[in-house]
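In this view, the complex is presented without one of its protein chains, the others remaining in place.
The block that comes next holds chain A.
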Amino acid sequence: MGRERIGWGDHCVAGNCCQRNPFRAPERIPGMWRMGLSFGRVPDEALLTGLTTGDPELAVAFVRRFQSTVHGVALAVLGDAQLAEDVAQQTFERAWRHAQMFDSRRGSVRAWLTTIAHNLAIDAVRARRARPVAPEDLDALLGSMTETPERRALADDNAERVRRAVAELPREQARALVMAGIYGMTAWEVAEAEHIPLGTAKTRIRTGTRKVRALLETEERR
């Protein structure tokens, strides 16, 4: 054991350890029911470290901590419960296989998982069919994303800044941004769905993105 082991890590914070639903009854995996408590304080990166060792208790703790986030992303993009569950499972499998690739300098474990889930969900959408999102679905999602803090607690300050920025956008720009950024729709697909010229769709996506970025930078400087 004289050699140093290859690990991972950097300057990251030990964060995001919330149990999103502590009252949810744990599933019956023998000997594990207490683990939600015992691992509750372990930082996300530590759980990811342990996940690679194949320890079932750590795997349960890891999945339990992030499953509602991962499943929420998949469900929002896909709108199909079965497909969303499949994508959520694939997300954990991919995270487990590629845990060594995690780099805290690029974001949190939760953000990493969210991106994996989103990419897989977009792939699933594109493989299935090109679908213009139903207007009522888009409005419902946009409403949920811009809910005020009193109605929904967000994971961190940055998310709250993004929420405020999106809420300030003109409706048509916010719609275009969500179509592109969440549903992965191209400018051409946005144009088709909104019955607008391609150039207008591109402008809305570009302007919406830049405005949110500008608002974020303004708040970051404060």
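List of remarks:
To be clear about the criterion, contacts are C-beta pairs under 8 Å (C-beta built on N, C-alpha and C of every residue); 3 or more make two chains touch, one makes a residue touch a chain; residues count from 1.
Definition applied: contacts and distances are computed from a predicted model.
Think of the chain that is not pictured: of "Cysteine desulfurase", "Zinc-finger domain-containing protein", "Sugar ABC transporter permease" or "Putative thiamine transport system ATP-binding protein", UniProt labels it "Zinc-finger domain-containing protein". Summary of contacts with the chain left out: across A:124, A:138, A:193 or A:212, the touching residue is A:212.
In the full complex, the hidden chain is touched by chain A at residues 1-2, 4-17, 20-21, 24, 27, 29-32, 34-35, 37-39, 41-43, 45-46, 48-60, 63-64, 67-69, 71-73, 75-76, 81, 84-85, 88-89, 92-94, 96-101, 104, 106-108, 110-112, 114-116, 118-120, 122, 141, 144-146, 152, 154-159, 161-163, 166, 177-178, 180-182, 184-187, 202, 205-206, 208-210, 212-213, 216-217.
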